[in-house]
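Other chains dropped; remaining ones untouched in position.
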Amino acid sequence: MSMQTDFRALDKNFKSRVEASFANQPLMGFIGAKLAIIEPGFCEIHLPYRFELTQQHGFFHAGIIGTIADNCGGYAAFSLMPAESSVLTVEYKINLLSPGDGSLLIGRGKVKKAGKNLTICVVDVFVVKGGVEKLCATVQMTVMTMHEMMDKPVDTKA
Amino acid sequence: MSMQTDFRALDKNFKSRVEASFANQPLMGFIGAKLAIIEPGFCEIHLPYRFELTQQHGFFHAGIIGTIADNCGGYAAFSLMPAESSVLTVEYKINLLSPGDGSLLIGRGKVKKAGKNLTICVVDVFVVKGGVEKLCATVQMTVMTMHEMMDKPVDTKA
Amino acid sequence: MSMQTDFRALDKNFKSRVEASFANQPLMGFIGAKLAIIEPGFCEIHLPYRFELTQQHGFFHAGIIGTIADNCGGYAAFSLMPAESSVLTVEYKINLLSPGDGSLLIGRGKVKKAGKNLTICVVDVFVVKGGVEKLCATVQMTVMTMHEMMDKPVDTKA
């Protein structure tokens, strides 16, 4: 599947760069999140239901929904950044619209404005139940380009 | 340790009610978070460093920082709610001020205004490194009281 | 001009109700704002440039951009509310994307989720220069329905 966006990537290797960064986030493996789609200015992440990710009513925890949203927005922005750069979340604001009641979370982040230093993204997070997607959260966020500061592989502290 | 706040709890059993709700969030056990302090209108949560909770630079992931903040604010608000009620996060906005570089996260949430239906909280999250606390995130959030809708034990779906 | 939206108004007199509320906001007349379009779940407001509305660089002040956004979101939400209700802004978050450099501000607010008590809206504000619209701000907001509390005409305190 491919998303059409109005953006062009500065770095032709943006996909492998984003994939490598995602793979280097131990949290993504820990919760079981998958990078599903990365296109210029767009990122989609999937997270299957696990009991360990829930709150007191058995639904996806708001913090987990925020985590997925943060990464969708961050990587949508990162896809447009120069090769020699790193991505930093400045801030995000999340509205929780419906309980995270379902078997899968799907986050879709889009760049709204890509500036030299700051990029603004919007992210919708959907929960899938019985094959039907329902909007469960919406996010507006600000991401910063850290120029000439490449993402490094995680020091495993081993 | 006890925090002095200007609020009085409506429900004299607020501590055990918050503790039970926290214990009923599987995510808290999964990431290793501890409810450290609960007072009327105040909640402090601790989360020790684990490799699994980090992002690509080896620091606490922004989503995890947001998760701790969400619970600090939510439970600060919940402490002031009537016995027969449940708590729902409407929205939060988080600014990430410093990398989550340290051995422990400490979140401290305070109620700023408790209304009949909506409660506004502010939360600061600190990261501890070498025994020194550093502010790493600040949050402003809106929480809703769900009247006559008690927190239920999680259905284990077993 | 008419906008197609997916929403249906509960109150068939929603247009005149919104128009009356807008007309009853002295601030709108003071700054010269016009209610341009009101449809179910959508509101567009126009504000021509005036020197008095600017900041130190001669552009529309961020606070004025926020004011237009607040009303676009508030009235988009109000259009869907029952006849016997009033509208209250709970909170909004605004990102300023470009300077408000132009001859006209156009705000367009849309309802994203209309709940019984809380409605979530997104608003884009554009600045028009030389006939070209440029996105200058984007807003995510939460609005509350005040049931059985009708908007009253302003007491003129005359």
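Details
Order of writing sets the chain letters: A, B and C. Residues in each chain are counted from 1.
One rule holds in what follows: a contact is a pair of C-beta atoms (placed from the backbone, for glycine too) under 8 Å apart; a residue touches a chain by one contact, two chains touch by 3 or more.
These numbers were taken from a predicted model, which means no experiment stands behind them.
Here 3 copies are displayed; the structure file describes the full homo-oligomeric complex as 4 copies.
In the analysis below, only the chains that are shown with their structure count from here on.
Taking shared numbers over all numbers used, the chain B to chain C interface scores over half, which places it in the same class.
Work out the mean CA point of chain A and of chain B, and you get 23 Å between them. With centres taken as mean Cα positions, chain C sits 34 Å from chain B. Counting partners per residue, chain B has 90-91, 93 as the residues that reach two or more other chains.
On the chain A side of its complex with chain C, the touching residues are 93, 95, 97-98, 112-113, 115, 120, 122, 135, 138-140, 142.
On the chain A side of its complex with chain B, the touching residues are 21, 24-27, 29-30, 51-58, 61-64, 66-68, 70-71, 88-96, 151-157. Partner chain B is touched in their complex by these residues of chain C: 90-91, 93, 117-118, 142, 144.
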